[in-house]
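Heads up, one of the protein chains got dropped from this complex, but the rest are sitting where they should.
For chain A:
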Amino acid sequence: MAAEIKWQELMGGVLAFVGAVTASATHEIKNELAVINEQGSLVQELLQMAARGREVDPARLEELIGRVLIRVARADGVVKRLNAFAHSADLERQETDPAQSLELIGKLFGRLAGLRGLTLELAPTPAGLVLPALPVLFEQVVWACLRGAADVAAKGSTLRLGLTIEGDAARLLVEGELAQPPALPSAPLLTALRAEARVVEGRALSLRLPLAGAEG
(Lines give C-alpha, C1' and ligand atoms only; values in the text may rest on other atoms or scores of the structure.)
Protein backbone atom coordinates (compact mmCIF):
# COMPACT_ATOMS: atom_id res chain seq x y z
CA MET A 1 0.00 0.00 0.00
CA ALA A 2 1.31 3.44 -0.90
CA ALA A 3 2.31 5.62 2.07
CA GLU A 4 -0.16 8.37 2.95
CA ILE A 5 0.81 11.88 1.88
CA LYS A 6 0.94 14.33 4.80
CA TRP A 7 -0.44 17.37 2.97
CA GLN A 8 -0.05 19.91 5.74
CA GLU A 9 3.65 19.13 6.26
CA LEU A 10 4.15 18.87 2.52
CA MET A 11 2.64 22.31 1.83
CA GLY A 12 4.59 23.83 4.76
CA GLY A 13 7.76 22.55 3.11
CA VAL A 14 6.69 23.92 -0.29
CA LEU A 15 6.08 27.36 1.23
CA ALA A 16 9.49 27.37 2.92
CA PHE A 17 11.13 26.30 -0.34
CA VAL A 18 9.37 28.99 -2.39
CA GLY A 19 10.40 31.52 0.27
CA ALA A 20 14.05 30.42 0.19
CA VAL A 21 14.25 30.59 -3.61
CA THR A 22 12.50 33.98 -3.72
CA ALA A 23 14.73 35.44 -0.99
CA SER A 24 17.88 34.29 -2.76
CA ALA A 25 16.81 35.47 -6.24
CA THR A 26 15.57 38.87 -5.06
CA HIS A 27 18.82 39.36 -3.17
CA GLU A 28 20.67 38.61 -6.40
CA ILE A 29 18.52 41.17 -8.25
CA LYS A 30 19.16 43.79 -5.56
CA ASN A 31 22.90 43.22 -5.88
CA GLU A 32 22.69 43.75 -9.64
CA LEU A 33 20.64 46.91 -9.10
CA ALA A 34 23.21 48.15 -6.60
CA VAL A 35 26.00 47.78 -9.18
CA ILE A 36 23.84 49.43 -11.87
CA ASN A 37 23.06 52.27 -9.44
CA GLU A 38 26.76 52.83 -8.69
CA GLN A 39 27.87 52.70 -12.31
CA GLY A 40 25.02 54.91 -13.52
CA SER A 41 25.71 57.42 -10.74
CA LEU A 42 29.42 57.44 -11.59
CA VAL A 43 28.60 58.23 -15.24
CA GLN A 44 26.37 61.06 -14.04
CA GLU A 45 29.12 62.43 -11.77
CA LEU A 46 31.73 62.22 -14.53
CA LEU A 47 29.40 64.14 -16.87
CA GLN A 48 28.87 66.78 -14.16
CA MET A 49 32.66 67.09 -13.83
CA ALA A 50 32.91 67.47 -17.62
CA ALA A 51 30.29 70.25 -17.49
CA ARG A 52 32.50 72.02 -14.92
CA GLY A 53 35.42 71.86 -17.32
CA ARG A 54 37.25 68.73 -16.17
CA GLU A 55 38.40 66.46 -18.96
CA VAL A 56 36.60 63.12 -19.06
CA ASP A 57 37.70 60.27 -21.31
CA PRO A 58 34.76 59.25 -23.59
CA ALA A 59 36.14 55.68 -23.66
CA ARG A 60 35.73 55.54 -19.87
CA LEU A 61 32.08 56.57 -20.17
CA GLU A 62 31.51 54.03 -22.94
CA GLU A 63 33.08 51.29 -20.83
CA LEU A 64 30.87 52.17 -17.84
CA ILE A 65 27.70 52.21 -19.95
CA GLY A 66 28.71 48.85 -21.45
CA ARG A 67 29.01 47.42 -17.94
CA VAL A 68 25.61 48.81 -17.00
CA LEU A 69 24.06 47.05 -19.98
CA ILE A 70 25.73 43.75 -19.02
CA ARG A 71 24.35 44.10 -15.49
CA VAL A 72 20.85 44.87 -16.80
CA ALA A 73 21.01 41.66 -18.85
CA ARG A 74 22.14 39.70 -15.79
CA ALA A 75 19.34 41.11 -13.65
CA ASP A 76 16.89 40.30 -16.43
CA GLY A 77 18.16 36.70 -16.43
CA VAL A 78 17.44 36.38 -12.71
CA VAL A 79 13.95 37.85 -13.16
CA LYS A 80 13.23 35.39 -16.00
CA ARG A 81 14.34 32.46 -13.83
CA LEU A 82 12.24 33.70 -10.93
CA ASN A 83 9.24 34.03 -13.25
CA ALA A 84 9.77 30.50 -14.62
CA PHE A 85 10.05 29.26 -11.05
CA ALA A 86 6.78 31.00 -10.08
CA HIS A 87 5.04 28.97 -12.80
CA SER A 88 6.42 25.75 -11.28
CA ALA A 89 3.72 26.01 -8.65
CA ASP A 90 0.85 25.99 -11.20
CA LEU A 91 -1.31 23.19 -9.85
CA GLU A 92 -2.62 22.24 -13.34
CA ARG A 93 0.89 21.14 -14.28
CA GLN A 94 0.93 17.55 -13.09
CA GLU A 95 4.03 16.54 -15.03
CA THR A 96 7.62 17.70 -14.95
CA ASP A 97 10.30 17.96 -17.61
CA PRO A 98 13.32 17.17 -15.40
CA ALA A 99 15.84 18.69 -17.84
CA GLN A 100 14.10 22.06 -17.63
CA SER A 101 13.70 21.92 -13.85
CA LEU A 102 17.29 20.84 -13.22
CA GLU A 103 18.65 23.68 -15.30
CA LEU A 104 16.40 26.16 -13.50
CA ILE A 105 17.23 24.97 -9.99
CA GLY A 106 20.92 24.61 -10.87
CA LYS A 107 21.05 28.28 -11.84
CA LEU A 108 18.95 29.44 -8.90
CA PHE A 109 21.14 27.48 -6.46
CA GLY A 110 24.36 28.70 -8.09
CA ARG A 111 24.54 31.88 -6.00
CA LEU A 112 24.14 30.00 -2.69
CA ALA A 113 26.78 27.50 -3.79
CA GLY A 114 29.11 30.41 -4.59
CA LEU A 115 28.55 31.95 -1.17
CA ARG A 116 29.70 28.66 0.35
CA GLY A 117 32.76 28.62 -1.89
CA LEU A 118 31.37 25.75 -3.97
CA THR A 119 31.06 25.25 -7.72
CA LEU A 120 27.99 23.54 -9.12
CA GLU A 121 28.22 21.43 -12.27
CA LEU A 122 25.14 20.14 -14.06
CA ALA A 123 25.54 17.07 -16.27
CA PRO A 124 23.42 16.98 -19.47
CA THR A 125 19.99 15.46 -18.76
CA PRO A 126 18.49 12.94 -21.23
CA ALA A 127 15.82 14.67 -23.34
CA GLY A 128 12.15 13.70 -23.47
CA LEU A 129 11.80 12.43 -19.88
CA VAL A 130 8.58 13.07 -18.00
CA LEU A 131 8.12 12.76 -14.24
CA PRO A 132 4.55 12.33 -12.91
CA ALA A 133 4.89 15.15 -10.38
CA LEU A 134 4.18 18.83 -9.85
CA PRO A 135 7.28 20.73 -11.03
CA VAL A 136 7.49 22.59 -7.69
CA LEU A 137 7.78 19.29 -5.79
CA PHE A 138 10.51 17.93 -8.05
CA GLU A 139 12.37 21.24 -7.87
CA GLN A 140 12.00 21.25 -4.10
CA VAL A 141 13.54 17.79 -3.81
CA VAL A 142 16.45 18.80 -6.07
CA TRP A 143 16.99 21.96 -3.98
CA ALA A 144 16.85 19.88 -0.76
CA CYS A 145 19.46 17.45 -2.13
CA LEU A 146 21.73 20.34 -3.15
CA ARG A 147 21.30 22.05 0.23
CA GLY A 148 22.00 18.80 2.07
CA ALA A 149 25.16 18.18 0.07
CA ALA A 150 26.32 21.82 0.20
CA ASP A 151 26.00 21.83 4.00
CA VAL A 152 28.62 19.08 4.33
CA ALA A 153 30.76 19.67 1.22
CA ALA A 154 34.41 20.67 1.51
CA LYS A 155 35.02 24.40 0.90
CA GLY A 156 36.30 25.09 -2.60
CA SER A 157 35.02 21.76 -3.92
CA THR A 158 32.60 20.99 -6.76
CA LEU A 159 29.09 19.57 -6.47
CA ARG A 160 27.92 17.58 -9.48
CA LEU A 161 24.23 17.28 -10.22
CA GLY A 162 22.94 14.79 -12.77
CA LEU A 163 19.97 12.66 -13.73
CA THR A 164 20.09 9.33 -15.55
CA ILE A 165 17.54 6.70 -16.60
CA GLU A 166 17.43 3.43 -14.67
CA GLY A 167 14.76 1.11 -16.11
CA ASP A 168 11.37 2.72 -15.50
CA ALA A 169 12.80 5.27 -13.11
CA ALA A 170 15.08 8.28 -13.05
CA ARG A 171 18.14 8.42 -10.81
CA LEU A 172 19.08 11.85 -9.48
CA LEU A 173 22.60 12.06 -8.09
CA VAL A 174 24.34 14.86 -6.19
CA GLU A 175 28.03 14.06 -5.77
CA GLY A 176 30.89 15.89 -4.16
CA GLU A 177 33.58 15.92 -1.50
CA LEU A 178 31.20 15.37 1.39
CA ALA A 179 32.70 15.44 4.88
CA GLN A 180 29.75 13.54 6.37
CA PRO A 181 26.49 11.98 5.17
CA PRO A 182 24.18 14.73 3.90
CA ALA A 183 20.66 15.25 5.26
CA LEU A 184 17.96 13.58 3.17
CA PRO A 185 14.90 15.44 1.83
CA SER A 186 11.84 15.36 4.12
CA ALA A 187 9.72 12.23 4.32
CA PRO A 188 6.44 13.93 3.21
CA LEU A 189 8.18 15.24 0.09
CA LEU A 190 9.68 11.84 -0.76
CA THR A 191 6.29 10.20 -0.22
CA ALA A 192 4.51 12.70 -2.47
CA LEU A 193 7.05 12.06 -5.24
CA ARG A 194 7.11 8.29 -4.62
CA ALA A 195 10.87 8.74 -4.38
CA GLU A 196 13.50 6.73 -2.52
CA ALA A 197 16.54 8.56 -1.18
CA ARG A 198 19.82 7.17 0.11
CA VAL A 199 23.39 8.20 0.78
CA VAL A 200 25.94 6.40 -1.39
CA GLU A 201 29.16 5.56 0.48
CA GLY A 202 29.05 8.92 2.25
CA ARG A 203 30.00 10.79 -0.93
CA ALA A 204 26.75 11.20 -2.85
CA LEU A 205 23.05 11.63 -2.39
CA SER A 206 20.96 9.42 -4.63
CA LEU A 207 17.27 9.69 -5.39
CA ARG A 208 15.15 7.22 -7.36
CA LEU A 209 12.01 8.73 -8.93
CA PRO A 210 9.41 6.89 -11.02
CA LEU A 211 9.00 8.08 -14.61
CA ALA A 212 5.56 8.81 -16.09
CA GLY A 213 3.84 5.57 -17.09
CA ALA A 214 5.64 3.45 -14.49
CA GLU A 215 3.56 1.30 -12.10
CA GLY A 216 2.70 3.08 -8.84
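Heads up, the rule we're going with is that a contact is a pair of C-beta atoms (placed from the backbone, for glycine too) under 8 Å apart; a residue touches a chain by one contact, two chains touch by 3 or more; residues count from 1.
Just so we're on the same page, contacts and distances are computed from a predicted model.
From the set "Cbb3-type cytochrome c oxidase subunit I", "Acyl-CoA dehydrogenase", "Electron transfer flavoprotein beta subunit" or "Response regulator receiver protein", the protein name that UniProt assigns to the chain left out of the figure is "Response regulator receiver protein". Among A:I5, A:A20 or A:V35, the one in contact with the hidden chain is A:V35. Among A:E45, A:E62, A:D151 or A:E196, the one in contact with the hidden chain is A:E45.
Residues of chain A that touch the chain left out of view are 23, 26-27, 30-31, 33-39, 41-42, 45, 67, 71, 114-117, 155.
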